[in-house]
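One chain of protein is taken out of this complex; the other chains stay put.
For clarity, chains are labelled A and B in written order, and residue numbers in each chain start from 1.
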Amino acid sequence: MAPKVPPQPTLEQSSTAVEAGHGHAHAAPPKGIMRWLLTTNHKEIGSLYLIFSLIMFFIGGIFALVVRAELFQPGLNLVNPEFFNQMTTMHGLIMVFAAVMPAFTGLANWMIPLQIGAPDMALPRLNNFSFWLLPVAFTLLLSTLFMPGGGPNFGWTFYAPLSTTYAPPSTTFFILALHIAGVSSILGAINIIATILNMRAPGMRMMDMPLFVWTWLITAFLLIAVMPVLAGVITMMLMDINFGTSFFNAAGGGDPVLFQHLFWFFGHPEVYIMILPAFGIVSAIIPAFARKRLFGYASMVYATSAIALLSFLVWGHHMFAVGMPLAGQLFFMYSTMLIAVPTGVKVFNWVTTLFRGSISFEPPMLFALAFVVLFTIGGFSGLMLAIAPADFQYHDTYFVVAHFHYVLVPGAVFSIMAGVYFWLPKWTGHYPHLRLSQWHFWLSVIGVNLTFFPMHFAGLAGMPRRIPDYALQFADFNLVSTVGAFMFGFSQLLFVAVVVLCVRGGKKAPAQAWGEYADDLEWTVPSPAPLHTFETPPTFQRPAH
Amino acid sequence: MSRNETESQDVKVRRTVWRSVAALVGMFAFAFALVPLYDVFCRVTGINGKVDTTAQALVHDEVDESRMVTVQFITRNGSGLPWRMDVETRQVRVHPGQTSEVNFTFNNQSNAVSWGRAVPSVSPSTATRHVRKASCFCFEEQRLEAGERIEMPLVFQLARDLPSEVNTVTLVYTLYPVEGKQQSPLQAGVKTIEGDEA
């Protein structure tokens, strides 16, 4: 198969342009901190997003380790229940809104313009703004931990009335922080849609776009559809708390269950917002290291769209225990089970891509393969959870905790790491340190399974989630989970080491760093990618079939 | 790149942005529209035992004497209202289509005027939309003088099309103070409660 693009002209043009330093309207960039505060360059903003999300990943991780340490043995040993609830809540909020989502946005910023042959994002100044909202939002959110009455303690799902009438005084700041983070996500999504729809290289049709671009386009539409609903629901909370309305307060004629409907109308698509870009990344990595084209590109696009559409019809499966009528239970059970079909198609496509390939196991591939296996396990438990009668037993237990951590940690987080390993040569011009990367992978994959696999058993045996102390029969599972969590947590320091070492040096990478099957447009620019690329759009050529 | 192309791209980007913003505003409004929509949806389908709190016309068609259904009444006190609420009977046996009346008494036990509201809920949810109320204290907020005691009727009817498997219908009324019509509620032991100047 021929590479998709005749790289030479583009390459020369862009690199000479940079070297000669002409042909731009760019003024001399400000130095030091101002450069980063004011940058409108998609690569610099992408890096800012990624660094921010890595920091938040560690903060959220520390919260998780506080939780795991408390649960190491029965009894209240380290923290009191108030603080424990704040830790579980903050862990969830930080990981969802400050670690996983910004990490994907960072990858999108870096890679989407490169993958579609655009010089930058469509709205560069908006891009800068939407990033800098994030540190503001999460500094505010973290500061609530030091306020009187403590930070949010009602779980990341903040069900009313626990989060309204019975909430700590800091809840208003929590709402404000979430509003700011929401605005940031929305602006990012608009920017991504505008970029993808309007700035593709001449000749690149929608169905020629790399899957990472496709999945992000669909994700951005999901964000635009549901982030305003989140904004709406927290605005209603704000009004209930501060202005005497009764959206969720039964005493005033409101309905606490309405909160759950609205929250999950946002919340379920949100889950896919955190996994669809992962599908895109894995769909780029597996063909690269199987040395074979991705099987079923078109069906991947259709499956992603189907998952996105179905995600609006399944929110009720989070609420099987609230007392819905039979018809509602059946509707949400069937629609949820249906999601298994497009998801299955994706997994089958990846496996078939591997079949009769020529497979090597570089670090990005290791993470992508672990993603396929472990995400699929999370999918199986998801299917079990979809069965409404059985869900009466699974709901709100550690089985659910195991399920969504399998989907989000070896799912979303591993895919982000796979993406980072995959694109580090493009970003830094160096390959990541092989031995360290392998250590990082194996310790992570062992740690993650030690942490989350026993949770299936604990949940089935009857351990509810979000409890600071537990009955003695759950002790062994929790002990193993805690050991695994510390192992996984500390292994991530290796990840930092790999990234830092890779930025500073290492084996030099050529433009097409991972061979001829990693052949999207980003691999036509030099490694490291110069600050400005594709100032003149490349001419896209479809691969010869 | 020619200047024309750049311009057309700017125009296209601007169009995409405006469309996205329109979608955003629409979705934000949609979230708020869901509140009344949900109410309507619940009333129509009976989800969540949410009951219509407006008077409905009773239907005077034939009483289905072949069936007896038990209707239970439960009264509960939410916090912060110094009232006692009683129902004259805990349960009645009625035929579908039959009109019945049950009296409830409300008694303000404090020495101040206060406002209360009884919030109704029905179980099983499939029965909700088959409970017709011609008169109910739950339709509006009640005002009671200090020490006042009033009796109010609930006039209701079970629709003849009540699902055949339903044999017991439970009506629960939870009494809550009306926010904003009394002095602000006591905030965690900081301020005084209504009607207690003594």
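Assume contacts are C-beta pairs under 8 Å (C-beta built on N, C-alpha and C of every residue); 3 or more make two chains touch, one makes a residue touch a chain.
Everything that follows uses one rule, which is that contacts and distances are computed from a predicted model.
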Review point. Just by its UniProt name, which of "Xanthine dehydrogenase", "Rhamnose ABC transporter membrane protein", "Putative ABC transport system ATP-binding protein" or "Cytochrome c oxidase subunit 2" is the chain not shown in this complex?
Key: "Cytochrome c oxidase subunit 2"
Study note, to complete from the structure: Among B:Q9, B:Q56, B:Q72 or B:Q98, contact with the omitted chain is made only by B:Q72
Point to revise | Residue among A:V136, A:M239 or A:M337 touching the omitted chain | key: A:M337
**Study point:** Per the touch definition above, residue among A:F72, A:F173, A:F457 or A:F486 touching the missing chain
**Key:** A:F457
Review point. Of B:Q9, B:Q56 or B:Q109, which residue touches the hidden chain?
Key: B:Q109
Revision key, fill the gap. Out of A:V373, A:L434 or A:L531, only one touches the absent chain, namely A:V373
Practice item. Considering the whole complex rather than only what is displayed, give the residues of chain B touching the chain that is not shown. Key: 48-50, 72, 74, 76-82, 84, 90-91, 107, 109-110, 119, 121-127, 147, 163, 165-168, 170, 172, 174, 176-177, 179, 185-190, 192-193, 196, 198
Exercise for review: Go through chain A and note every residue touching the omitted chain.
Suggested key: 1, 74-77, 81-82, 85, 148-149, 153-155, 159, 161-162, 165-166, 168-169, 250-251, 255-257, 289-299, 321-323, 325-326, 329-330, 333-334, 337-338, 340-341, 344-345, 347-348, 351-360, 369-370, 372-374, 376-377, 380, 383-384, 387-390, 392-393, 395-397, 445-446, 449-450, 453, 456-457, 460-462, 464-473
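Here is the rule we use: only the chains that are shown with their structure count from here on.
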Check your understanding: In whole angstrom, what separates the CA-based centres of chain A and chain B?
Key -> 40
Practice item. Please name which positions on chain A make contact with chain B in the complex. Key: 122-123, 186, 189-190, 193-194, 197-199, 224-229, 231-233, 236, 244, 246-247, 250-253, 255, 257-258, 261-262, 265, 322-328, 536-537
Study note, to complete from the structure: As the complex stands, chain B meets chain A at residues 1, 9, 12-13, 16-17, 20-21, 23-28, 30-32, 34-35, 38, 42, 45-50, 53, 78, 117, 119, 125-126, 174, 176-180
